[in-house]
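All protein chains but one are shown in place.
After this line comes chain A, so read on.
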């Protein structure tokens, strides 16, 4: 079987506009959560906080002729993909490279902006670039167009698991010999009034901040951004002397076939187990889990139970952290941003912390690396994503010596 490695990564989120700053923020335990600026806070019921991309000038990164076609979700995707492709140095301008992007909701800033003009302002004209900005495949298409990538290119949508499902699709196409390389990741720009109100109505938005696995946790804080990666075969990376960031050794997917919103311990455990089996990795080999860890009552105790179920006694030896208090819950971009944390942990032997932790919840009884980053060797790691709709996707990685 072909071995798949990561040779480039790029990111933009509340912690910074590139992967280096994002990782540095994670090591420092910096939180990107702050008062929201994207929408009029007085129109929200909750305390208006989010992890926004700030001080971002797209003209610094993207050709001005291309910008009118880009919703922020595509701008973020291009910034991250450009960085990843540049770092990798791989020639992707061919039909043997794929682009697979995870997107949870699509071009919502454009959609809401244009619909407001239509429904509220009764505007007589609809902007002609609405469709090409809003469509969920726009980020994949824009990456393909900007880099001349002519292989299989598409978007995968599975809400909060979109990124990990995208990574799995790319890896499986590479293993099947359909492509030799892939640009893959996730992107989201979901901080709109309509979406914030919709999440509020589900009563899962935290009124204060995001405290995964902690006592008195009160829900999620939304974030936005993108992370992208270049996948290629180990053989190709070695032949061209590329710097290998990590090896992608396994992917696992499952569906709960249960509740549309409430998570399932069994479904989550099935995806983790599938990823470990695919990776040929024993549970006891795993050092670090980047948890889905949303900070809701339901996710964090269900995820903890799933980890107990899969890892048995080894669960207590695992370092587990959720980086969502730093970059927020970026929905379709979540798994990709969290892969930056996993790669950093593998390469630098530093596990990013779970911020805002106040103390143990009896139903969350593992080591969540509270508050401060931990220096420790990480040879094997797993990253969890569990979505509304009961869709689970997990990736497993190994350090490359």
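By definition in this document, contacts are C-beta pairs under 8 Å (C-beta built on N, C-alpha and C of every residue); 3 or more make two chains touch, one makes a residue touch a chain; residues count from 1.
Here, contacts and distances are computed from a predicted model.
Undergrad: Just to verify: the chain that's not displayed, which of "Peptide/nickel transport system permease protein", "Acyl carrier protein", "ABC transporter ATP-binding protein" or "Aspartate carbamoyltransferase" does UniProt list as its protein name?
TA: "Acyl carrier protein"
Undergrad: Out of A:43, A:201 or A:284, which residue would touch the omitted chain in the full complex?
TA: A:201
Undergrad: Given the contact definition stated above, which residue among A:215, A:261 or A:371 touches the chain not shown here?
TA: Checking each option in A:215, A:261 or A:371, the one touching the absent chain turns out to be A:261.
Undergrad: Taking the full complex into account, what residues of chain A touch the chain not shown?
TA: So the residues of chain A touching the unseen chain are 45-46, 201-203, 207, 218-219, 259-262, 297.
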